[in-house]
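Sharing a structure, written as structure tokens. Questions coming.
Up next, chain A:
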Amino acid sequence: MTEAVFYVFAACAVATASMCVLSRSAMSAVLWLTATMLSLAALYVLLGAEFVAAIQVLVYAGAVMVLFLFVVMLLNLGHPTTDMRGPAAMAATVVIAGLLAIQLFALWSYSPDRLAAEIAQAPEFSDPASLFAAGQATRDDAVARGVVGAVAAPLFEVYLVPFEITSILLLTAIVGAVVLAKRKI
Partner candidate 1 sequence: MTEFLDSIGYGQWILHALVLLPLLGVVPVLLGPESSAKWTALTVTTLELVLSAGLWWALDPSRGTLQLVSTTPWIPTWGISYRVGLDGISLVMVLLTTLMLPISVLGSWRSITKQERGFYAMMLTLLTGLVGVFLALDLFVFYIFFEVMLIPMYFIIGVWGGTNRLYAAIKFFIYTMAGSLLMLVAIVALVWRIQVVTGLTSFSYDHVLQHAGAAGPLAPWLFAAFALAFAIKVPIFPFHTWLPDAHVEAPTAGSVLLAAVMLKIGTYGFLRFAVPFFPQVALSPAVSRIVVVLAVIGIIYGALVAMVQPDIKKLVAYSSVSHLGFVMLGIWAGTLQSVQGSLMVMISHGFSTGALFLLIGMIYERRHTRLIADYGGIARVVPLFSLIFTVVALSSIGLPGLNGFVGEFLVLLGSFAAFPLATVLATTGVIFAAAYLLWALQRMIYNRLDNPENERLTDLNGRELAIMAPLLAGIVWLGLYPAPVLRRMEPAAQRYIQLTRPSHEAAPVAVTGSAARVRP
Partner candidate 2 sequence: MIASQWVWLAVAFPLAGFLVNGALALRRAPATTAVSIVGPGVLLAAFAVSLGIFFGLLRDPPHQPHMVPLWSWMPVGSLDVTLAFQVDQLSTVMLLVVTGVGSLIHLFSVGYMREDPGYARYFAYLNLFVVFMLVLVLGSNLPTLFIGWEGVGLCSYLLIGFWFSEKANADAGKKAFIMNRIGDFGVLAAMFLLWRELGTLEFADIAARAPAGLAPGGAIVTLITLFLFLGCTGKSAQIPLYTWLPDAMAGPTPVSALIHAATMVTAGVYLVARTNVLFAMAPLSSALVAGVGAVTALFAATIALRQYDIKKVLAYSTVSQLGYMFLGVGSAAFAGGIFHLVTHAFFKALLFLGAGSVIHAMHHAYHATHSHEDAQDMRNMGGLRQHMPVTFWLMTIATLAIAGIPPFSGFFSKDEILASAFARGAEMPVYYVFYAFGLAAALLTAFYMARLIAMTFLGDNRSGAEERRHLYEAPWIMTGPLLVLGILSVIGGVINLPVFAGGHHALEGWLEPVTAAGAAFARVELPHGSTELALVGGAVLVGAVGLLLGYRATLTRKTPPAREAPADTGLALVLNRKYYVDEIYDAAVVRPLVWLSRVVLWKGVDQGLIDGAAVNGSARVSRGFGWLGSRLQTGQVGVYVVFFLVGALWILRAMIR
């Protein structure tokens, strides 16, 4: 059942992503990407990351993509001409992106068992359940503290430093955006 749902949304994600890449206008590209993000959010739920899925919908699809839309409309790029490159570039794209996909698609073959085997190096002892105890602990934690708590705890404890850095990052981005985009400084 889970698998079937997964593949449905996976197909959705691929289809919408393809449309995003191939759509004629910037506006539709942004919209298609939003659709992809929503599909991904569904997949996140399937993969046991409910909170991330929520954030994906709220922040990513909801805020960031709106920002994109806003800019697209600001620049009024709704004209019908396509910005697709010519056939040569098309061919190059197919070759390059295809090769890249082939190389990266090798990851398809990963199952938890294989990963465990590779990490533990001794197949007979590679019990994914014991090796990946951290995953199980998180799931238990989610049951105990709720999905937010399970993520929040490490975020503010272990990942305090990166968290603070993100604040600097955002500050930088704000200052930068203001400096660049303001009509008059």
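Criterion applied: all candidates are chains of the complex that A comes from, given by their letters.
FYI, a contact is a pair of C-beta atoms (placed from the backbone, for glycine too) under 8 Å apart; a residue touches a chain by one contact, two chains touch by 3 or more; residues count from 1.
Predicted, not measured: the structure shown is a model, and the values here were computed from it.
Only one of 1 or 2 makes contact with chain A in this complex, and that is candidate 2. Residue ranges of chain A in contact with candidate 2, taken from their complex: 85, 89, 92, 96, 99-100, 103-104, 106.
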